[in-house]
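Quick one: this structure, given as structure tokens, is what I'll be asking you about.
Some chains have been omitted; the remaining ones sit where they do in the full complex.
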Amino acid sequence: MLKFDFVYLLEQIPKLVPYLDITFLVLILTLFFGTILGFILAAWKLGIRPILSKLAYAFTTAMRCTPSIVLLFLVYYGLPALASIFAFDLNDLSKLFFVVTAFSLSFGNVMSEIIRSSYLAVEKGQYEAAVSVGLTRFDAFRRIILPQAAVVALPNIINSILTLLKEGSLAYTIGLIDVMGKANLLIAMNYEAHALETLLALSFIYWSISIIIEKANELLEQRLSKGRTFVKTV
Amino acid sequence: GSDTDKTEKKANVKKVKVAYAQNSKPITYTDANGKPAGHDVEIMKLVDGLLPQYEFEFIPTTDDDLLLGVEQGKYDVGIKNTFYTEARAKKYIYPKEFLGLSSFGLVLRKDDANIKTLADFAKAGKTLAPIAANNAQYTVIEEFNQKNPDNKVKLEAGDAFTVNVIAYVSEGRSDGGAIIEGQYDQKVRSADGPYHSLDDKLVYNEVDVIKTWPLFNKKQQELADAYDGAIKQLKAEKKTNELSKQFYGRDLYEVLAKVNR
Amino acid sequence: MQTLDLHFMWEAFFIALSGAPITLLITVVALLISIPVGFFFSLIRLNGTPILDQLCRIYISFVRGTPLIIQIFLIYNVMPILLERFLRSTHSTLSVFDVNPIWYAFVVFSLYTIAILTEVFRSALKTVQKSQLEAAHSVGLSTCAAYRRIIIPQALVTALPNLCNATTNLIKNTSLCYALSLREITLRAKVAANPGYNYIEAYIDIFLVYLLICSLVEYGFKKYEKKLKAYQCLSA
Amino acid sequence: MLEVREIRKAFGNQEVLSGISFSIEKGDVAVILGPSGSGKTTLLRCLEFFEQADSGEVLFDDIDVDLRNVTKEQIKAIRQKTAFVFQNYNLFNNKTALENVLEGLVIGRKIPKKEAEAIAKEALDKVGLSDKYAYYPSQLSGGQQQRVGIARAIALSPEIIFFDEPTSALDPELIGEVLATMKKIAKEGTTMLVVTHEMSFAQDVANKIIFMDGGSIVEEGTPRQIFTEPKEERTRQFLKRMLPEYTYYI
């Protein structure tokens, strides 16, 4: 075993940080598309059209049961294969495209369940009161249901965002290099010698980002919880 | 003038996607500047230089993706220190000419220096550090086990990410580990290797020298043939010997006569 | 595109399936540990118990904030070495390296799932009105009984979909056990694929096995959610 | 302005409304009386489309709704003209008292913020809550919550307001005040359909009494008719408890 080399650890950080741009790009694009997908799926599940709701549930089952790596390969290989039937060549598209597509599908699916469960957790009376004062369904959702549901949803959303943040190891399997991929490369380049230091440097970066996200979440949760009381044991 | 020349040239030149495993230094890897590097990569660059009708684009990726990608046609050719097996030959085109030679052996603690072959190793009941399942070394040992059902090496699949063979052996977590000599050289023997301090505690015992191959997509017969022509020329010019020395610290072509796979 | 080697796929399917017991064992053990502990942690967080709450937060933030594979690395590669040194210094004859790697898997996945479930439970408990607890107290139920019989059944309705997500994710994450050389589903399939490079077939098999397991799990959750929701649906 | 024909509603196989028909004119104050569980709340909820009736017809001004197939537009149109005071208040948990009242004005009726605020404050003042603007529902007493619910409805100045037991949580003093407010609104021409157990309101303000039992209308008429000479034995029996009081007021 080599001596733990703290200086080495510190040296790795500036080498890793530049690759955060890919990490964030993937994160933000996925958040954007995934959330939209999540809302659509949740709306279908909660809606009255049986076909759409069956479809949405089936999608959820499929997504839940697909390991992310398989999903990524399905998108990375399957999509171009599918497109080639229609004489499109997707093989030259950026790897980013495939990664974001795959992540959005699975993130959107998780979001749809989070949205569904938190939506159902808001009493029906709140919706009724809202439409009774003339709010449209959309306004009722936006102004009354959503803020209350968000309190319930947030901890779970943060769970998934943090998971998503770290999915870099998956992107790496098809050769897209984000911080995680870069850490892998750094380790490989040093013949796995200072793996521990490099990984700790990586963890440090991830952890810092997570702490920022969690702090933001805390503030938001507090704001949304205004006027509400929750169960405690004492 | 020159502008039209370039475009004209471009039009005739076929792009070739060469996938390489980006994390097996010194065979193939991505260097600190994000550029492709390593023994196999350098050879392919030379091949590219000899083939004006092709332009190689090197794409870094992982083993899994490389194998799938070449099979599917996402990449035209892949290099990752691949050995030859029958089954693989069904999936990919192996060219006629091999790409390089690779010394494959066991890293052991000094006390076990007398273990020279896999058979010795198995007989002594030693434990082997886990090997990534898609690594060629795994196949070699598995084949050994198939041929020697009464004297099997205990083989475990693992992952390169967590299994650091040198560390495993030196710490006594396992008795031996499979390794490519080039890697052992750079890690342990070389004066600035990260494990140079272990140089007097460990030994590398060669088990075999094995030919490594590029894998071509099934549709790339033409490319494979072109490759054959080019690499023949390189071997004749002894360029390959130079690279072997440069990356593996030793001219493996000296033992070519004894290589049987 | 090449045709699939169906024969291989058929055989490898069962090879992959034979890894299911390990996957399920890890999943079950991790859940058995992390459901009660996660619940306990969520109570600490909801109550804002002074020091414990801070500790919980740091723990959760670390576990959620760093990649699972790194946690595996730390626990599998670093911890044993430290332990080994410690044991050697105490002249113990125990060998850390002889420990079956599955124990590492239990530890890693439990630690991870606890963090996830803490947040799942915390959010779910927030959906139960405080007055439900008061009503339970008023008829003489202890806090414990109130939670068991009134609060938890109501919170579970919200928790279940997320619990189901967490469980299926856990099942899929056990594929990271390849890093522990544990022969679970993914690793077995990949090893089987290795000699013939039948990676596509192997991945399809992996997909099918997970599909089988996860859809059974999901089916169970759906059934249970329906049952728990009996008191709500009727009015909706 | 509101005519209801043969509304039926069953939960499972228990029929809760078994063919309710009545009509009220503009400016009417109609009171629905009836024992607990007789379907009063369910009736109001069906009229506001919170509950889907199994069959029946509702005529609201010129909107003719077949309850078996209601369109979204019809629901929206009717809800724009009505307001609802809930038996269990249903205040917006995430909004203060003032915001609860503002919501419908600003978002629902698109009244400019400034103006809406004046209206909302006036409504809250009317029900005696001028010092509770910034309180969240969880910080209000039962009676205060109920009054916010009332303020929220009357602030909208809708054509018709459905009240579901609007004074149940109030003390006699306040009941007086709230009923006076309702009386005033009625005088201003707002139509009201009120479920209440408050006989004095029924007598003083209502011009129509509907007595329900077991999902049907047992009897309807003017307060005078119902209170002094009820035709049905069931009505008489129900009112017996209150008659002494009634006698006094007369």
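As written, the chains take the letters A, B, C and D, and residue 1 is the first residue of each chain.
We adopt the following convention: a contact is a pair of C-beta atoms (placed from the backbone, for glycine too) under 8 Å apart; a residue touches a chain by one contact, two chains touch by 3 or more.
As the structure is a computational prediction, the values presented were derived from the model and not from experiment.
Student: Each distinct chain appears once here, so what's the real count of each in the file?
Tutor: When all copies are included, the complex reads A x1, B x1, C x1, D x2.
Everything that follows uses one rule, which is that only the chains that are shown with their structure count from here on.
Student: Trace the shortest sequence of touching chains from chain B to chain C and report its length in steps.
Tutor: Shortest path length, in steps: 1.
Student: Provide the C-alpha centroid distance between chain A and chain B, rounded to the nearest whole angstrom.
Tutor: Between these chains, centre-to-centre, one finds 37 Å.
Student: How far is the middle of chain C from the middle of chain D, if each middle is the mean of its Cα atoms, in Å?
Tutor: Comparing mean C-alpha positions, chain D is 51 Å from chain C.
Student: Round to the nearest whole Å and give the separation of the Cα centres of chain A and chain D.
Tutor: Each chain reduced to its C-alpha mean, chain A and chain D end up 46 Å apart.
Student: Going through chain C residue by residue, note those that touch at least 2 other chains and give them in order.
Tutor: 1, 69, 73, 77, 81, 203 - these are the residues of chain C that touch more than one other chain.
Student: Name the residues of chain D that each touch 2 or more other chains.
Tutor: If we look for residues of chain D contacting two or more partner chains, we find none.
Student: Each pair of chains that touch: what are they?
Tutor: A-B, A-C, A-D, B-C
Student: Quick one: which bits of chain C touch chain B in the complex? Just the residue numbers, please.
Tutor: Interface residues on the chain C side: 1-2, 69, 72-73, 76-77, 80-81, 84, 97, 178-181, 183, 187, 190-191, 193-200, 203.
Student: In the complex formed with chain A, which residues of chain C make contact?
Tutor: My answer: residues 1, 43, 46-47, 57, 61-62, 64-70, 73-74, 77-78, 81, 116, 119-120, 122-130, 132-133, 143, 147, 151, 157-162, 164-166, 168-169, 172, 175, 186, 203, 206-207, 210-211, 213-215, 218, 232, 235-236.
Student: Once bound in the complex, which stretches of chain A touch chain C?
Tutor: 1, 61-62, 64-70, 73, 81, 110, 113-114, 116-118, 120-121, 124, 151-156, 158-159, 162-163, 166, 168-169, 180, 195-196, 199, 202-203, 206-207, 209-211, 214, 225, 229-234
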